[in-house]
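Yeah, one chain of the complex is gone here, protein chain that is, but the others are all in their spots.
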Amino acid sequence: MPNATTIALIPLLPLAGFLLLGLFGQKLFKKSAGLIGTALLLAATILALYTAYEYFFVYGKVDGVYQKFVLLQLTWLEFYKGVSIDMGIIIDPISVMMLVVVTFISLMVHIYSLGYMKGEKRFSTYYSFLGLFTFSMLGLVLASNIFQMYIFWEGVGVSSFLLIGFYYDKPSAVAACKKAFIVTRFADLGFLIGILVLSYSAGTLDIGTLIQRLTSPESNVVKTATAYSFLGASALTWGAALVFIGGAGKSAMFPLHIWLPDAMEGPTPVSALIHAATMVVAGVYLVARLFPVFSITTPGVLEIVGWVGALSAILAAVIACTQTDIKRVLAYSTMSQIGFMMFALGVSKYGGEAGSGYTASMFHLFTHAMFKALLFLGAGAVIHYVHSNDIKDMGGLRKYLPITHITFLIACLAIAGIPPFAGFFSKEEILHAAYQNNMAVYWIALITSGLTAFYMFRLYFSIFWNKETPTFAKATAGKEGGFAMMLPLVLLGVGAAAAGFIPFGEFVSIDGKPLVSKINLVFSIAPVALGLTGIMAALWLYKKQNNRSARLAASLGGFYKAAYHKFYIDEIYLFITKKIIFNLIARPAAWFDRNVVDGLVNLTGTSIQAASEGIKKVQSGKVQQYAIYFLTGVIVLAALFIYIWK
Amino acid sequence: MNLLLLIGLPVLTALAVLLSRNKQQVKWISLLGSLAQLGLAIALLFAFRQERAANNTAQMLFEQHYKLFAALNINFHIGVDGISVAMVLLTSFVVMAGVLVSWNIEKMTKEFYFLLILLALGAYGFFISLDLFILFFFLEISVIPKYLLIGIWGSGRKEYSANKLALMLMGGSALILVGILGLYFTAGHSFDLLSLSKTNIPGNIQHIIFPFLFIGFGVFTALFPFHTWVPDGHSSAPTAGSMFLAGISMKLGGYGCLRVATYLLPEGAKEYANIIIILSAIAILYGAFATMMQKDLKYINAYSSVSHVGFSLLGIGMLTQTAITGALLQMVSHGLMTALFFAVIGMIYDRTHTRMVAEMGGLMKVMPFISTVFFIVGLCSLGLPGLSGFVAEITVFMGSWQVDDTFHRIATIIAAMSIVVTAVYILRAIGQTVMGPVKNENFLQLKDATWNEKWAAIILVAGIVAIGVAPGWLNNLLRPAAQVIMDRISGK
Amino acid sequence: MLAPGLYHILFISAALFFIGVYGFLTRRNLITMLMSIELILNSVNLNFIAFNKYLWPQKMDGLFFTVFIIAIAAAEAALAIAIIINLYRSHQSIDVGNAEDLKY
Partner (left out) sequence: MNGSTVIFYLLAALTLVNGVLSVSTRQIFRAAIYLLFTLIGIAGLYFWLNYQFIAAVQVVVYVGGIVVLIIFSIFLTQQAGEKLQKQKIGRKLFAALAVFCGFGLTIIQVYQHAFYEPAETGVPVSVAAIGQKMLSMNDEGYALPFEVVSMLLLAAMIGCIVIAMKEKKITDNEPGTSSPDHTGKE
């Protein structure tokens, strides 16, 4: 049996770091904050690895099936009988896998930041935020209760907000962090309502119980919930779809992806941790966590998941080919890769061989975390050296940054799906799953993987080759960055190169039974060839400084322009928010309140005042007027009493 | 635990304030007094829990009963249940913080503190009264000081605001009085809450009385079309005045809506529940949208209060135990949060002499402590888990979703949509004031919070976090009391 | 009908009363208003006497009322004139339009 205390310590250690550094960091640990944070996380990582070892090799497997353990269900908030938020820990293959990924990448980023963020004024604040993020992410991963997941979901959202806005005096960073928070918040609204729908139907918030109750089609729960329909879809379909909206927002799926490229305003290690490796895959994790519900009860929603994933993948890949900001290219590439994971889930089915998409998705999540974190950290090293994000300011850096160069190349090969690097294996499995279930998605995926190779190597060549004499002043350029920055690069480089050899299907599958991955050599020819073609194209266009790329862009004309402007999706959002929400809803609401509602109140006041003004005139002080009123009154009353009210 | 202490202590403090000689004495006496009240409130919480743990299942604990005017059956009857304890606790927190942030009031210090403590006295008395007559009496006690606090120590259009606030609240009181008298004459000449709750009042009479009571208390708690005193009142009030107004006074209304209107008149509540839901759903979303366009920090918080208080009323309108618990949680949470918000706005205003969002910027650089608190309260306002706002809103949503029909579902979804709009306006406010570059060179010389401001903020943040991180204790306090109300509604 | 009786006297007194009222309403000078009041009082006296004469000839109540009213009227007139003169002293006018301080 797993040890609850050990596992609970994994998220609590970063939390301790957050509290310690957040409350006292600026005064007590101004210099040592980084080391404290890193040490705590190192401990957490060791515990996570230990847990993984224990789970996968000691107690996890019973009768050849990996079990699901739920520990430590502390009632946090009870709503009504049977429905309460219980803080618990769920231990199953994917949560353990995520534990390892999150702690490991976070540790790498902690170490890397020791060098990257050195001399920063709010150094300890930075580490406390990192601690908060890691805590929330681990909490999310371990959540056994759907509302617990939502709580930590919001927690990662806010730590992402804080870290994007870390350079708070930069207006673009402020705008980016607001955008990120609001867009994901919008998606969270869907998640929240989805939780309400599903939990009401199932009568529980516990994920295990919820899945169990919602996946047996004969049960009364499912029958009543299906009978209740709204706008032509059953309650469960709505619930699952709304939950997926939450996941799509956090995972930057089209059309809720607009925050991710802007989020690159944050410090680069943060981008590596949050916006590449861990937080953005939370949506994938969410769908995976509730996968039985999606696949058994609402297959229609799962299909939507697949298509959204595929669409996001290719859209992001096309946009990534045109961007010149190194971090934005990586951001779109992240979105594209998450699209892969999503549609892998989308094409998967529950159980056995048909569930290979699920395994592939998780596998890709794992490898992607390695090579994408590596890419970002490498980019960070480049930016650290050049002090610019734009690839036009770079070129020929392979001589100045040898270690970065090699590791970046490994990561590029991995993401491009060139064997034997990590990306090859996971991507191959995804393509295989798509091929078996949905040919249209397969073709999209195939094209996307070609594009991926192209834009990644465009980036690679533009940074490390191209211009031999870079434009930046060589005098200011120092060394490659310290040991702190290079160590994570090397470690992640090893991971990116070798992670593919892990027999992932052995450990992670939808029903816990081992799944043997069948990499088919014949099948691999097409994607690998496409990848190589992409690399060749990038080599031809970008290895040397030339105007081929400009000519190509010109020949593509409108399409290039549209892709360069990210298909104007930002502009559409801006139109909706500024023109419709602000000018058509908020402004009239404010006006209505000040003028109509408040006007009515003031009108009551002024009308009473006017009435009293009128009555005041009657009280004129003129005796004769009084006498006339009096006389008239007497006569009228007398006449009334005599003739009418006899 | 003798509940008379809760009323006696503020009276003593007020007297001591009146007798003190100089400003220093006034301040320290008020501080000690409010500290003692805080201690008393916490002691009450523990005493209450102890009694409950000892299986004392009486509806009201620590009851005391004195005849006040036997001819009309008016009694001085006090007692507490979980709701009262929570509200008393909230009041003591806000009072403590309010006394601390007013440390630098120079104009008529003695009178200012006297009025603050009088207001607190009214609130304490209101929350523990079990007789409608003294309940009304304490309610009125808490209205008058507000008028003076705004009229004398306010800023901007203070006379207008003070008049508007006092007149609207008095109008509400008048409706409440009519409702109470209606109850008194239809239910056997009694003002006693407990005995009224056991009488069966005919349905058609409940339908008549309920709107009087609900709208009357609704004016206090900013029920949708009667909320316009909120923005004006808050924007003109001094910092502590705003804190008390939003943190305590609006809760008087919410408490009254639940304890008097809904509890005593369940048939009326059922009859008008849908209207309450519509009004509060409108208030939630519309208040949030109206907030988006505000440029003054106090207006932002005032409108967001309208929106947030809508959750309380929505919870009451839903008439499920969970939703009512949520409504109560929201009252406590909003009380702490909004008091803190106003405190922070006051601190910023004291330094920058502006409340216009557009004129600030980069305050994080100049006053990190205040800015951090501003951040926390903003995040609480937008319902971030770990802070109190989330707990309350989620409980309201969960309770609302229990009512299984399309109307209630849509109302809940409309209310839930506000979490996005709230995020938009809170982040706009935070982004423009705390973050961004420093716009005004003069701001660079400003100092961070002083000791009293720090403590005021810490007390309130502690409250928010205590509810947000471990909501169980408050939930367990409120749920049984909400159950009692639900039992009457469902006719058990 | 032509033989004078109660009705005739009542007619006179009513006419006198309303003449007085008309004067009181339309005059702007305080003294003339006072005169109108005297007319009103006299009409009342006439009424008392007439009722006494025609309805209760043995009694003297009406007569006494008249006596007292005359006494009070005298006192009233004296007071009113004192007030008027005082007003004239302070306002240099006895126009009723100028004497609207009652308003305050």
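Order of writing sets the labels: A, B and C. Residues in every chain begin at 1.
Convention: contacts are C-beta pairs under 8 Å (C-beta built on N, C-alpha and C of every residue); 3 or more make two chains touch, one makes a residue touch a chain.
It should be emphasised that the depicted structure is a prediction, and the values quoted were computed from it without experimental measurement.
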In the full complex, the chain left out is in contact with A, C
Residues of chain A in contact with the chain that isn't shown? 624, 628, 631-632, 634-635, 638-639, 642
Considering the whole complex rather than only what is displayed, give the residues of chain C touching the chain that is not shown. 2-4, 6-12, 14-23, 25-29, 31-32, 34-36, 38-39, 42, 45-46, 49-50, 53-58, 60, 63-64, 66-68, 70-79, 81-86, 88-89, 94-95
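What we mean here is this: only the chains that are shown with their structure count from here on.
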Compute the distance, rounded to whole Å, between the mean C-alpha positions of chain A and chain B. 36
Measuring centre to centre with CA averages, how many angstrom lie between chain A and chain C? 98
Between chain B and chain C, what is the separation of their C-alpha centroids in Å? 67
Can you list the residues of chain A that touch 2 or more other chains? none
By the touch rule stated above, which residues of chain B touch at least two different other chains? none
In the complex with chain A, residue positions of chain B that touch it: 164, 167-168, 225, 227-229, 231-232, 286, 289-290, 292-294, 303, 320-322, 362, 364-365, 368, 379, 382, 384-386, 390-391, 394-395, 397-399, 401-402, 404, 406, 409, 412-413, 416-417, 419-420, 423-424, 427-428, 431, 434-438, 470-472, 475, 479
Using the touch definition up top, name the residues of chain C that touch chain A in the complex. 21, 24-26, 33, 96-97, 99-104
The chain A residues in contact with chain B across the complex are 26, 75-80, 83, 147, 150-152, 154-155, 158, 165, 168-171, 174-175, 177-178, 181-182, 185-186, 188-189, 192-193, 196-197, 199-200, 230, 582, 585-587, 589-590, 592-593, 597-598, 600-601, 605
